[in-house]
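A single protein chain has been omitted; all remaining protein chains appear in their positions.
Take a look at chain A:
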């Protein structure tokens, strides 16, 4: 490990660049996330926030820059993606549960195939994870038999069961009916209370304000502003941020 790297940050991103064709999406992003921190990333559609998140577990390949998790370089040429990804949980906007497996099997699949746990132990850990999101009683249900909120909680349990060092949430409540958003955010708040490290791309400003340690505002592929929720939501005088937030309040009203 490089001696001059900041020791306290769990995740360190430096100079991340990415373009789709000729369209630049990320224009050199630096971002550190400390262990136990909840970082919320906000910004307009097309600002690159989801792409940035997906670079962290290399569902997108950054074209320049480096990413470290602990002392492992994620962006290294010879890294084993499977090894990296088992330590980075990801929760998607569309849940992406496996429709042909029960909730329990959705959670235990990676435990048995990636962590190579024996069936009984994988199942036990899957049930414990489902318990944490309040869905142990739905272990035998198929995704189609669950509400959107329940499906997303199963998806969170799927990440949780792998006990990753870092969680990535890509607009986890954007596909949910408004009355189902609360149950998912509640689970995320519990995770935060237990000291998990989380990076959350979100349109839920109330959640960002209330639960985040730090809020990142991105626009057009750069980090425009970052700070505590108060600094971002109350005291910032940045014109792009103000315009974004104003626009946002307009939509919510």
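The rule is short, and it goes like this: a residue touches a chain if its C-beta (ideal position, glycine included) is under 8 Å from a C-beta of that chain, and two chains touch if they have at least 3 such contacts; residues count from 1.
What we mean here is this: contacts and distances are computed from a predicted model.
Colleague: UniProt name of the unshown chain, from "NADH-quinone oxidoreductase subunit H", "Amino acid ABC transporter membrane protein 1, PAAT family", "Probable cysteine desulfurase" or "tRNA uridine 5-carboxymethylaminomethyl modification enzyme MnmG"?
Modeller: "Amino acid ABC transporter membrane protein 1, PAAT family"
Colleague: One chain isn't shown here. Among A:59, A:180 or A:222, which residue touches it?
Modeller: A:59
Colleague: One chain is left out of this view; which of A:94, A:119 or A:206 touches it in the full complex?
Modeller: In the complete complex, the chain left out is touched by residue A:94.
Colleague: One chain isn't shown here. Among A:63, A:82, A:210 or A:242, which residue touches it?
Modeller: A:82
Colleague: Residues on chain A that touch the omitted chain in the whole complex?
Modeller: Per the touch rule, chain A residues meeting the hidden chain are 57, 59, 81-83, 85-86, 88-90, 92, 94, 96-100, 109-110, 113-114, 142, 144, 155, 158-159, 162.
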